[in-house]
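All protein chains but one are shown in place.
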Amino acid sequence: MTEHMQDPLNHPEVQLANGRAYLASFIISMLLMTVGLWLAVTHITTPLGTVLMISFLAGVAVIIQGYFILHMDISHAQVWHTVAMVLFLPLFVVTIGLTAWMFHGLYQRTMIMPPAASSMAHMSPMSH
Amino acid sequence: MSASAAQKVDPAHATLWARHYAGHDMIGTRTFGFWLYMLTDAMVYAALFATLGVLSHVVNLAGGPSSSAFINPVYAYGQTITLFLSVLIYGYSMVALKNGNRGGVIGGMFVAMLLGVVYLVISGIDIGNMFAHGIFPQVSGFLSIFFTIIIYHALHIIVGVVWMLVMMIQVAREGFSANVVYRLINLRLFWHFQAVIWVFVFAFVYLQGIVA
């Protein structure tokens, strides 16, 4: 059932290793995370604005890493990996998003709070 | 009675049996299955983040400290640097694999493993500090999920470190057999995936915790 004759090092998934891409991914994601840390520590915008910007930075970092180090592309060797991930992505959004939505409504209807505290009720980690 | 598409194929000239069938691509099949497993692990994280979302309301603090009161971003940032560096070095180890360089693979993996250990030490100090200040998972619903996420991520790093240890021995013993190569690729998927997950943990547990 295996390809006995072939050298496993010739397998396309071995051959797609790329040092320059890994370095690029490292530099860019470190940069993005540093900016995120700076935003969070300096409180330069409103809390909601910071959260949105951090979410955006995280999204960019994940896309960069997904492309450069996880090799999520449509080449022949990787296409099924990519398809599987694309299939999962909406389910992550559904799980977190719909849960956040239903509990947001639930908290509004069942946890009546003083006005000062209620601003926190709107925060959810996956608000993007 | 007739299969609709059937008539387009000429039965007189159709190939019926795949003689000398070479078999499927073993390495590709293995890595695909492992990738599916990694995605289920991502689903576990999705469920944990959904839990974090639900338990981030002010009532979930139950009078305990909010995350902005105790998160020290220096440690988390240190973890970010070590993990991303480790992933980078493991990437270079894979470049060495591409070139058939056994010493390069083992050496790169050794450095990556050491960085994983450094990550764990930083994480341990960070968690130890929190415990020393009376910040335990048992204090409130929010702290329960906070610690669950960071400890679950640290468990992955432990698994990765052990796995690298095993793979270094296997590379040294067996060289680059098909079995070793697919495991190295799986470990690459595993280790690089930890960096992706860490982006979420860093951004949505630590950084957002500071903002809140």
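A and B label the chains in the order they appear, each numbered from 1.
FYI, a contact is a pair of C-beta atoms (placed from the backbone, for glycine too) under 8 Å apart; a residue touches a chain by one contact, two chains touch by 3 or more.
Everything that follows uses one rule, which is that contacts and distances are computed from a predicted model.
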item: The complex's invisible chain, by UniProt name, from "Tetratricopeptide repeat protein", "Cytochrome o ubiquinol oxidase subunit I", "Manganese ABC transporter ATP-binding protein" or "YCII-related domain-containing protein"; value: "Cytochrome o ubiquinol oxidase subunit I"
item: Contacting the left-out chain in the complete assembly, out of B:V59, B:I106 or B:L120; value: B:V59
item: Hidden-chain contact residue, picked from the options B:T29, B:N72 or B:N101; value: B:T29
item: Contacting the left-out chain in the complete assembly, out of B:M113, B:I145, B:A195 or B:I210; value: B:I145
item: Contacting the left-out chain in the complete assembly, out of B:A50, B:A76 or B:V105; value: B:A50
item: Missing-chain contacts mapped onto subunit B; value: 1-6, 8-9, 11, 14-21, 23-25, 28-30, 32-33, 36-37, 39-41, 43-44, 46-48, 50-51, 54-55, 59-62, 64, 137-138, 140-145, 147-148, 162, 166, 170, 173-174, 177, 179, 183
item: Interface residues of subunit A (partner: the chain not displayed); value: 1-2, 80, 87-88, 91, 94-95, 98-99, 101-103, 105-106, 108-110
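Keep in mind that, in the parts below, only the chains that are shown with their structure count from here on.
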item: Gap in Å, rounded to a whole number, between the CA centres of subunit B and subunit A; value: 13
item: Parts of subunit A lying in touch with subunit B, wherever the complex brings them together; value: 1-3, 8-9, 11-15, 17-19, 22-23, 25-26, 29-30, 33-34, 36-37, 39-41, 43, 47, 50-51, 54-55, 57-58, 61-62, 65-66, 69-70, 77, 80-81, 84-85, 88, 91-92, 95-96, 99-100, 103, 107, 111, 113, 117, 120-121, 123-126
item: Complex interface listing, subunit B residues touching subunit A; value: 22-28, 31-32, 35-36, 39, 42-43, 46-47, 49-50, 52-54, 56-59, 73, 77, 80-81, 84-85, 87-88, 91-92, 94-95, 97-98, 100, 176-178, 180-182, 185, 189, 192-193, 195-196, 199-200, 202-205, 207-208, 210-212
